[in-house]
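With one protein chain held back, the other chains of the complex are shown just where they sit.
Take a look at chain A:
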Amino acid sequence: MRQRWIIVGHGMVAMRLLREIVALRPEQVQLVCIGEEALPGYSRIGLSDVLAGKRDIDSLQDVATDWYERHDIQSLHGRVVTIDRPRKRVTLADGNILHYDRLLLATGSAPRLPDVPGIDLPQVRPFRTVEDVCSLLAVAPGSRAVVLGGGLLGLEAAVGLAGRGVEVTLVHREGWLMNRQLDRQAGDWLEEALAQRGVRFLKNTEAAAIEPEGAACRVDLVSGERLPADVVVPAIGIVPRVDLARDAGLEVGRGVVVNDWLQTSDAAICALGECAEHRGTGYGLVAPLYEQARVLARQLVTGQGSYTGSAVSTQLKVSGVPVFSAGAVEAEDPNDLIVWRDEAHREYRKLILRNNRLVGAVLFGDVRDGQFYQDLIERQVDVSTVRQTLVFGAAFCTELPAQKIEIPEQVAA
């Protein structure tokens, strides 16, 4: 009897999960993937490039049209509204009901919106979907945009818009940009680099209200400043989409709670991606989520493997400026700090040690050794013998024990 595995959500993580499952060639499994967006399975992180004019929307999908067919995957456009756990059925908004043997929740997240008056004005447009990008692309050069939030997404929206000739002001509540991933030095240099691309930054403040002003609006900041805007882009974070799971009575914290096999409180239902919460942590970056997809696929098909969490590292180019961050961002003791800095070239490396083990790395400009540091953080290698050269990267630390070798995961108990 063929089993039916239903994936709810058809974003990047769902897409990756499909690929991982297909690669393991499960027998007697029918895969169904249900997504709300008109364009299924596209690369969401590519949207920044679309906004920046570096690629077009068509390039975001990288599977051939017959790919689903060839792998016997049913791709449905629709929205699941309820889960009937006792009967293992889901109901779609269009009334269709589907039985599942396994239900895999990859519902992702929604933009978090600031709780201020006027957030529902039409000039407020998040930056999450293809639709969002299309509307931002329609903003005319010379218009005024206010981006709320100096995290990665906000910065990319701001730089993308600025590159299109939009006059952009970015409002950030903290003292420096990307404060969760970067320290002040890296954040300041990032700001400096992005300012050169025409973005104006206002820090240590946030929106208090958004007022309509004719066809446009006005963002009033808690600092008292008033920013006229044709468009406001909220990018202060994400909220995992857990309504479906909560309604079905699954255990939900900030996200859908999963164990090391990525099972929810109902063993027939798994969750992964931005909607999931594993050991108290929700992940928002691609790498750990792909890791979850890989583990889950293997678990489903072979019954082996488990997910124990990911070391969070951020290696990305923020609008062409490479930054990397892994582990701790600030040292508790100045004696734990190693700093390398090239003022003229705007390159920077900060390493944080604890008990001769690397616990954090922030890189700016030259991030080639990011994986090296991440590996040291994960493995907790004693680096005391290379303390003097550690900051110069892997090439100077050849005396360290060899890098991580992939070993077969332990068989689940």
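Things to note:
In this section, contacts are C-beta pairs under 8 Å (C-beta built on N, C-alpha and C of every residue); 3 or more make two chains touch, one makes a residue touch a chain; residues count from 1.
What we mean here is this: contacts and distances are computed from a predicted model.
Its record in UniProt calls the unshown chain "Nitrate reductase", which is the match among "Nitrate reductase", "Acyl carrier protein", "Sarcosine oxidase subunit beta" or "Bicarbonate transport system permease protein CmpB". Among the residues A:Gln30, A:Ser135, A:Thr205 or A:Thr389, only A:Thr389 touches the chain that is left out of the figure. Where chain A meets the missing chain, the touching residues are 334-345, 347, 366, 387-389, 391-396, 398.
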